[in-house]
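Okay, here's the structure, questions in a sec.
In this view, the complex is presented without one of its protein chains, the others remaining in place.
Order of writing sets the labels: A and B. Residues in every chain begin at 1.
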Amino acid sequence: MASSIEIHPITFPPEVLARIAPDLSIQRHLSLGVRPCLRQFEEFRNIEISDGGLSRSTDLFHNSEENNILGSNVLRSGKTIVITSITGGFVEELLPVHGIDEGEEELRNMTMQHDRISQFGAVYPVVEVERGRMGAPTDEEMNLSQKIYNCILGSGVIPKSSLNVSVGRRTTNPDKSVSITYPDEEGPELDQQFLPKRKWSYVLYAKIQVFSRDGPLFELCWNSLIYALKNTKLPRAFVDEKTTDLKIPVRVRGRSAAIRETYDIICDSHKSIPLVLNSKNVGFASNFGVIDLDPEARLPEKEDEMQVDQEDSILLADLQGEAEESSVLSTLSIISDEKGNLKHLGIIGGGSKVTTETIRRSILLSSKRSEDLSTKN
Amino acid sequence: MIEAQVSVLDQVDGSAQVTCGTTSVICSVTGPIEPKARQELPSQLALEVVVRPSKGVPNTREKLMEDQIRGVLTPVLVRYLYPRQLCQVCFQILESGEPEQEHSVKELNCCINAAYLALIDAGIALKSSFSSVCMAVLPQSSEIVVNPVTQQLQQSNSTHLVAIQVGQGGQKAESVLLAESNGSFDQQLFLDVLSTGEKECIKVALELRKIVENKIQKDFVWRG
């Protein structure tokens, strides 16, 4: 006697289905008009920001010497936390020689003026996505860091002029008291002769740490960095009067030369100036995904219920979670300000077609989002 | 606009050298080959992209380019045909043709077009053709320059790269595979750039098609 085998349909609880078949899970959710994270299609996550009280200019630290954080931000979006801290250093600039050939100089200045990017400064970001172990940076971290660097430079948020150091001078007065004078404070009386004949500029580094990764990170990191830059204060710096023109003779294998002492440029622990951003170039980032609805994945409808035809592809704002990240293959990443001026737009069209309509809609949503984010502080 | 030679290397399965203006890239494709354990995908072809700069050691800049190229190649490869296999795509930039510290669009553009020819040369199955083009928007006139020279790139307000999936024998732009825009621009300008890009990509695709035709004629010379 042949025994009959009964086939039972297997059912899974939603969270199990989301792990084993993210595709199906997301399609089922979307056909119900809701996302796995229970947000609406075009709904963003709320973000909470604070400066975290990390930087040296906060009351807690009183510009203390031990703290070298110049600006900071803690951004929380859903369960993801992004901590950005900005540190800095000085770098000596190559100064061109003046007065050798005026024609050449003029030519050089003219080409410089037309070079857009050379007028902007950058931040050197290092993104760390915490995953509970140490090791070489992952590809994702490297890509994020480079992308943020490209966007900072390309958008022109930081004008190069605001990174110039106006170097002060520390003098010991006849009465043994020490005073520091800055060129912009004292006006013309400051003796130009004793000012160093070199030029420095600030370099900014940003360390961006991400905890509890839950979806694409570029936008969160970018926004956090922008907030941090907004509250960044650069310490003033000075050189000692004595060291302004010091030379050290060196002698190697019969050759000798005088090497100028590398100036000891010192940070002023009392005074700092805010970093001036190019406010018209400040934009916030948001991301979108486009996914096609799979008619077969829809839940079986009741016969008498005629469902209204849904659109074939839908736009999702602010992607979140493993399922959305792995099954939404077409994504848009936009940096824009509230007026719709764009600083970066990246489309990866791996999945469903990204139409002009979708692009328009995402730019609109992104500028609204930017308006919302720019009011937070 | 594009000069290309196919099958320039013989230790790899497919290769192409593409010169576009002052930018020159050589691309090699090896595959399908056995992957390392950590690369293997149970049901699909794994893709390894390597970009090497002409000067200096590979950096995060090249890593990002690798990621962008992977974004273009992944959807066009017929990946389920080669489960548990690996395809190695290597790029060597011979001449960058742009200030490397600030830009990467010209190199990226050349790489994508070279990858198309090298993949065909290697005989890896593709779902459709693709091509790419880079553009810069000049200040004041807002003129869109296709394949800008270094000076235009430096003066430009924004730089754009558009890679398009091309169908119907290189006649029709089907969908955007990659768009990367940086700088300062607005919605209208971006849409203009996108439509210019689509048109130019079709032109490029037709040029690439001719190169492929020539290659096939050479390869099948024995058929008489």
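Here is the rule we use: a residue touches a chain if its C-beta (ideal position, glycine included) is under 8 Å from a C-beta of that chain, and two chains touch if they have at least 3 such contacts.
Going forward, contacts and distances are computed from a predicted model.
The complex appears with one chain absent; UniProt names that chain "Exosome complex component RRP45" among the candidates "Exosome complex component RRP45", "Mitotic-spindle organizing protein 1", "TRAPP II complex" or "Ubiquitin-conjugating enzyme/RWD-like protein". Touching the chain that is not shown, out of B:59, B:74, B:92 or B:157: B:92 (per the contact rule at the top).
Considering A:198, A:213 or A:368, the position touching the chain not shown turns out to be A:198 (whole complex). Mapped onto chain A, the footprint of the missing chain covers residues 94-98, 100, 104, 107-108, 197-198, 250, 252, 255, 257, 259-260, 262.
For chain B, the residues in touch with the chain missing from this view are 8-12, 15, 22, 24, 26, 28, 30, 33-34, 48, 50, 52-58, 88, 90, 92, 94-95.
Heads up, the rule we're going with is that only the chains that are shown with their structure count from here on.
Here the CA centre of chain A is 27 Å from the CA centre of chain B. Of all residues in chain B, those touching chain A in their complex are 60-61, 63-64, 66-67, 71, 74-75, 102-104, 139, 154-159, 165, 174-187, 190-191, 194. Contact residues of chain A toward chain B in the complex are 114-118, 139, 142-143, 145-147, 149-151, 153-156, 281, 329, 340-351, 353-354, 356, 359-360, 363.
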